[in-house]
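Left out: one protein chain. Kept in place: all the others.
Moving on to subunit A:
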Amino acid sequence: MLRFLLNRVLQGAVLILIVSMIGFFVINLAPGGPLSQYAMTPGMSQADLDRIAAQMGLDRPLPVQYLDWLGNMLIGDWGNSYRDQSPVLDVVWRHMWATLLLMGTSTVISVALGTLVGVLGALKRYSIFDYMATVGAMIALSIPTFWFGLVAIFIFALELGWLPAGSMYTVGDQSLGDYLIHLIMPSIVLALVNVAIWSRYMRAATLDVIDQDYVRTAKAKGLPHLRVVSAHIVRNALIPMITLAGLQLPTIIGGALVTETVFTWPGLGRLFIDSLGYNDYPVIMGLLMFSAILTVIGNFLADVGVALADPRIRLG
C-alpha cells in the first residue's frame, strides 16, 4: 500500500512537472511575450517596458524564471494576475466553485442516465431500444458540445423562453431556485457526451457480468428479477466504471471549458479563455497546473475507489 502511494505520488509529480515545463516554455517563447499587453498602451516607451520587465523579473534567462516560478509555486505563491494584481490562487479559488457545481451536477446526470441506458440495453440486447441507444450514443459523440449548447439556447431560451440563455444567476435574485434554473441547460449539454460514453461502457460491463455464475446462482435461488439486477448485476458492473470516471475527468474538464464559454458560466473555463485573450501568463499557468493536479487526484481516487469496491483488487 505504501509502495503504491509513493509510486503514484511520484508519477503524478512527474506528470505535473512535464506539463508545467511545456506550458511555461511555450507561452514564454511565443512572440509578443508577457509585455505585449503593456506595449499596446499609448505613450509607453521602450525604456518604460524595460523597467517593467526588470521589475517583474522578466529580463532574466528563461530557465531561471522557470525555476523561480516553480519554487514559488511549491510554497503556495502562484504569482499575481496581470489583470488585477490579485493572487492567482485567489482567482482560481473564486472561479472554482462554479465549475465544480457544473461538473458535479452534470456528472450525476450522466452517471444516472448512462447507467440506466447501458443496463437496459444489455438486458434487452439486440432489441430496438438497444439499437437506438447504440446509434444515439454514436451521434451524441459526434455533436460538438458548443453547437449543442447553441441549439439548446436557440430552442429553450430564445424560441420557447423557458430557460435563461446563460450566466449563473439573475442579478438581484440569487435564490436557490434561480441557481437551479440556470444550472439546467449547461449541465445537460455538458452531460450529453458523457451519457453516451458512460452508457456504452456500462452496457459492455453489464454484458461481462450477466453470464457469471453468481448471477445464475442468484436467479436459481429464486431472487426476484429486480433484485438480481440491482444487487448482483449492476453492483458488479459498476466497479470498472469507477476507473472510467477517473479517466473521463480530463474530458469533463475540457467539456466544461467549452460549455462555460457558450453559457457565460463564471467558472474556470471562461477564466482560461479570458486569460488567453489578455496574455495573463500567471493565471494561464495556474490553470494548466490546476487542471493537471485535478486530473492526477481524480485518477488516484479512482484507483483507490476500485480497490475499496472490489476486495479482489490489491493496490501494489
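Quick note on the criterion: contacts are C-beta pairs under 8 Å (C-beta built on N, C-alpha and C of every residue); 3 or more make two chains touch, one makes a residue touch a chain; residues count from 1.
By our rule, contacts and distances are computed from a predicted model.
**Student:** The complex lacks one chain in this depiction; which UniProt name from "ABC transporter, membrane spanning protein (Oligopeptide)", "Molybdopterin-dependent oxidoreductase", "Nitric oxide reductase subunit B" or "Cytochrome c-type biogenesis protein CcmE" does that chain carry?
**Tutor:** Answer from the record: the omitted chain is "ABC transporter, membrane spanning protein (Oligopeptide)".
**Student:** Just name the one of A:A53, A:L101 or A:A204 that touches the chain not displayed here.
**Tutor:** In the full complex, the listed residue that touches the missing chain is A:A204.
**Student:** Can you tell me which of A:V9, A:M44, A:A112 or A:M138 touches the chain that was removed from the display?
**Tutor:** With A:V9, A:M44, A:A112 or A:M138 as choices, the missing chain is touched by A:M138.
**Student:** Which of A:L15, A:M96, A:V215 or A:I239 touches the chain that is not shown?
**Tutor:** Of all options in A:L15, A:M96, A:V215 or A:I239, contact with the hidden chain holds for A:L15.
**Student:** Considering the whole complex, not just the chains shown, which residues of subunit A touch the missing one?
**Tutor:** 11, 14-15, 18-19, 22-23, 26-27, 30, 32, 135, 138-139, 141-147, 150-151, 153-154, 158, 204, 207, 247, 249-251, 253-254, 257-258, 261-262, 272-273, 276, 284, 287-288, 291-292, 295-296, 299
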